[in-house]
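Note that one protein chain is taken out, while the other chains of the complex remain in position.
For clarity, chains are labelled A, B and C in written order, and residue numbers in each chain start from 1.
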Amino acid sequence: MFELTRTIKYEADRVKGFGREVTSVPGCENLETCIQCGTCSGVCPLSIYMDYSPRQVMALVRSDFKNEVLRSHTIWLCASCYACTSECPRKIRITDIMYELKQRAMHEGIYPRKFPIPVLAQEFTKMAHKRGRVTENFLATILFLKTNIMAALGMWKLGLGLLTRGRFPLKWESIKRRSELDGMMKTVDNISIDALPQAQHHGHKHNGGH
Amino acid sequence: MQMDNQKAEVRIGFYACHCGSNIAGMVDVVEVAKKAGKLPHVVLSRDYKYMCSDPGQELIAQDIKEHKLNRIVVASCSPLLHEHTFRTATEKGGLNPFYFHMVNIREHNSWVHTDRQEATEKAYALTQAAIRRVAHHKALEVKKVKIEPSVLIVGGGIAGIHAALTMAEAGKKVYLVEREPTIGGHMAKFDKTFPTLDCAACILTPKMSTVGSHPNITLWTYSEVAKVEGFVGNYKVTVKRKPRYIIEDACVGCMECIKSCVYKEPKFADEFNEGLGKRKPVYIPFPQATPQVVLIDPETCLQLKTGKCKKTCVEACADRHAIDFNQKEEFIDIQVGTVIVATGFKTFDAERLPQYGYGVHKNVYTALEVERLVNASGPTGGHVVMRDGQEPKSVGIIHCVGSRDKKTNRWCSRVCCMYSMKLAHLIKEHTGAEVYSFYIDMRTPGKGYEEFYDKLLEEGVQFIRGRVGEVTDWAYAPGEDGKLVIRVEDTLAGYVRRIPVDMVVLASGLEPHKDSQDVRRLFNMSCSTEGFFLERHPKLAPVSTFTEGVFIAGCCQGPRDIPDTVAQAGAAAAEALVLIDKGSVELEPNTAYILEQECSGCKSCIPLCPYTAIAFAEDRNKAVINEALCKGCGTCVASCPSGSIVQNLFEDEEIFKEIEGVLAYE
Amino acid sequence: MNNPIWQPRIVAFFCTWCTYTAADLAGVSRMKYAANVRVIRVMCSGRVDPQFVMDALAKGADGVLIGGCHPNDCHYAEGNYKMLRRFRLLQRMLTDLGIETERVRLEWISAAEGEKVKTVINDMVEKIKAMGPLNLPGRFQEWDREMDSLEHAATQPKESEKPHAH
Partner (left out) sequence: MKYSYFPGCSLKGTGRAYEESIIPVMKALGAELEELDDWNCCGATAYMAVDEVKACVMASRNLAIAEKAGNPEVLAPCSACYLVLNKTKHYLHDSPPVAHVVNQALKTANLTYSGNTPVRHPLDIIVNDIGLEAIKKKVKTPLKGLKVAPYYGCQMVRPYATFDDQYNPTSMDRLFQALGAEVVRFPLKTRCCGGSLTGTLPEPGLLCTYIILKEALKRGADVVATVCPLCQFNLDAYHDQIAAKWEPARIPTVYFTQLMGLAFGMDPVQLGLQRGFVAMKPVGQAAA
């Protein structure tokens, strides 16, 4: 008993213009010249866990398969080690493209929900925004509560270890001038980067906050 | 010559070429011709489909006669392409060819612009400039230069060898200059040649020895071109002969000196075997080296280094007296009519890609090293044994090392796919090892090449499409301990794979020599952006350069395989033969002369001339230009404070009129 | 001057061996660039007389581009150096005349650098567009008029006490 799935892609599956949109973001231009050699996947320490290899992500972006790319685990598995960017023979800044795709996935709200990595990014951002600093152990606690309560229980031993070694602060770290940072962020919210003259960034900024 | 047109009425004929749609597609040539027809002195203005065609040229000749034209302007392609054609047509009409001027509205206009109105406007402006200019043209006479019936060939690889033999067989005097102690180049190091797998030595060495013994060929190995002066037909070349500490004429190649050297065993890295074998300080690069003359390496020879040696070699040489420890660098001047540059390539230095571990892991080899390993006359006698003494059971060949990579060399080196497959075949044949070939795209465009690929597939070579990420010696999975592990995405199967192998072969790409820029300057050639020598035209003049009489052949122009190299060498030889057999070459009459009545005798022009063509006549207190020495750059003209120097074809008045013309549009 | 579609006029002097050939290469490679440049071919950049440059500006060019071989690559050994030396003098002269030195540009472009022809021309057109028209012929007329009025003033004793027109 098994179910067959059709894997064919139709032209209607493409979101035409998506590839161009990504490659027109500064830093992502070279993607157009990808020769699909697979060096990125070959050097990526995490490619072995990815649903699409980094090389495939490049091909999918270029061919406008927006939904496939933004839903992929690959972009979230990228740990930003920059090995691919360093090695790419076409000088494609693959890590930056992954960031670009992460931002788009967040913005479109189509990232995998229970997947802990985008949740971490969200929570991290929230904490950094609110307090100006990140207290790692609290962040980890929140993360586990949101994604996998069992994992949190499994980590109690690590927490205890950190505590006894003085590496588990019991109070929140934060900056003194929280309102200053808040004001800065509000300023950003009020400027639309796309409305700026000579803006090279294309309509993907999402300064409206989350 | 012709009647003196100077005082006669100027009657200009103008022709605008459509060049099919090449020009007419972007420039309204009909409009340009129509407007040009209304300009002063223009008697006749036409547009025509293809001016360079026979009927087009005929049209000019006819019109000159019928309409009594005495100036011709053609607006078409680049003068570098067809100026000669139209000058000939002008001459055919009975006019001095230098009453012609050409307007470039294709390369400089229709092909590079996108707005029809702007392009047309520009074409008309350039036309006006030419029409104003041509009125001031004068009848000139071309200079003919005799061509010395000899050729200098730089580089003794297969390209140089083939060109030398072709020219020598045609009865021309050939000077073949090679930097290394022997000719043969890279090909001499190869074992087999793809795709036929015939033995490289078997097909090359007979040609080498013919070069060595041919009466028309003077072979100077271990020599370099130091200086080149003059121009087509008459190049004066200085060749530097490095001391090999052997009197070439006296040495018979008996190699007794090598046997008797105080070093009983070969001790020093052998360059010919890519450092895989050893040689003595006195050595011959390989048995079939041409010339069959030994040489002494001053870096390792005891006598040359310390002056303290028993000189057993001299004893062994006995009364031949071929060894001369006092030999010095020598410079020889020769006179040649033409030059063929065939300086070849250098292989990419694999250490520049540290992720592949060359120089770190001893069982990582370059392809050229493996050529020596599989070669029966190589350091291991043709046994593929690695630096650790083992025969490999599994081998990974990595393509595109230093090719198709924006961080190193952008180009495809063209030969690596094929030679990698050849090595895969040979390694399999010699050792029965499992061979993996990692490629980005398999490039086999050549006669019998794709069939060779087929053969390799049948032989069971594992072809994996993916550029290798890294070669490491850290083991993770079972079976990886003590091996070199290749990590790669198998892009066709869709998996990242780790493949442990005993030996890694890096298919290094081809690149220009480190000193290619110096060679280029020596012969006044151009380089393309990559550093390979630039041909005059990529399609129609592939072995010519921008310097008249200097031709190029082989990999110095770009990566290519042996068949293409030989074909190109033949072509270069043929081009050189054409020049020589023609006996003379016509030079542009663009030389400068002095208007004596204007010259104030200030001498400021004299040091400016790089050809010392300007002398000073003390008796008259005037500068004098020697026309035979003048190359026509016009630098003195631009610098003369009294305006008393005139350059033919580029007179001040002509250029001022051109400036006026290009700015005369509305 | 208020013409909204004003297009700069640039006269270029290209040496036949390097830059002219490079421009041919740009054509063969079908690169696209602005149509404002009119090329005059010379054998060597060393042939470019400063008078040519001044003459072009005086006749209405908004800029002049000189293209030669890279240093050490001159077909005639050192014509490009001679040009470079002259170019520096030329720039001083332009400054004295109150003309922006960026209007006259010297570029080394080898026969292989078709791409550079494109970028240099596009860049120069952009920059001159930003600077606006030079209009030397117009200024000459203005100066002529001033000179006339001065001469006029000098020949008319009655107005001689008047201060100069500006």
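Side notes on the structure shown:
As a working rule, a residue touches a chain if its C-beta (ideal position, glycine included) is under 8 Å from a C-beta of that chain, and two chains touch if they have at least 3 such contacts.
It should be emphasised that the depicted structure is a prediction, and the values quoted were computed from it without experimental measurement.
The undisplayed chain touches these shown chains across the complete complex, A, B. Across the entire complex, the residue among B:354, B:432, B:538 or B:607 in touch with the chain not shown is B:354.
On the side of chain A, touch with the chain left out of the figure occurs at residues 26-27, 45-46, 48-49, 77, 79-83, 85-86, 93, 95, 99, 102-103, 106, 116-118, 120-122, 124-125, 128-129, 132-137, 140, 143, 147, 151, 157-158, 161-162, 165-169, 173, 175-177, 180-181, 183-188, 191, 193, 196, 198-201, 205-207, 210.
Hidden from this view is one chain, which touches chain B at 354-355, 472-476.
By definition in this document, only the chains that are shown with their structure count from here on.
Steps from chain A to chain C, taking the shortest chain of touch contacts, total 2.
When every pair of chains is scored by its C-beta contact pairs, the maximum goes to B-C. Centre-to-centre spacing of chain A and chain C amounts to 52 Å, using the average Cα coordinate of each chain.
Centre-to-centre separation between chain A and chain B, using Cα means, comes to 50 Å. Spacing of chain B relative to chain C, judged by their CA centroids, is 36 angstrom. Chain B contributes residues 78-81, 104, 106-109, 111-115, 118-119, 121-122, 125-126, 129, 521, 524, 526-529, 534, 546-547, 590, 608, 610, 631-635, 637-639, 647, 650, 652, 655-656, 658-660, 662-663 to its touches with chain C in the complex. For chain A in complex with chain B, the touching residues are 35-44, 47-48, 53, 55-56, 87, 89-91.
Remark: chain C residues 7, 9, 11, 16-18, 20-21, 23-24, 26-28, 30-33, 35, 38-44, 46-52, 55-56, 59-61, 72-73, 75-79, 82, 86, 110-113, 118 touch chain B in the complex.
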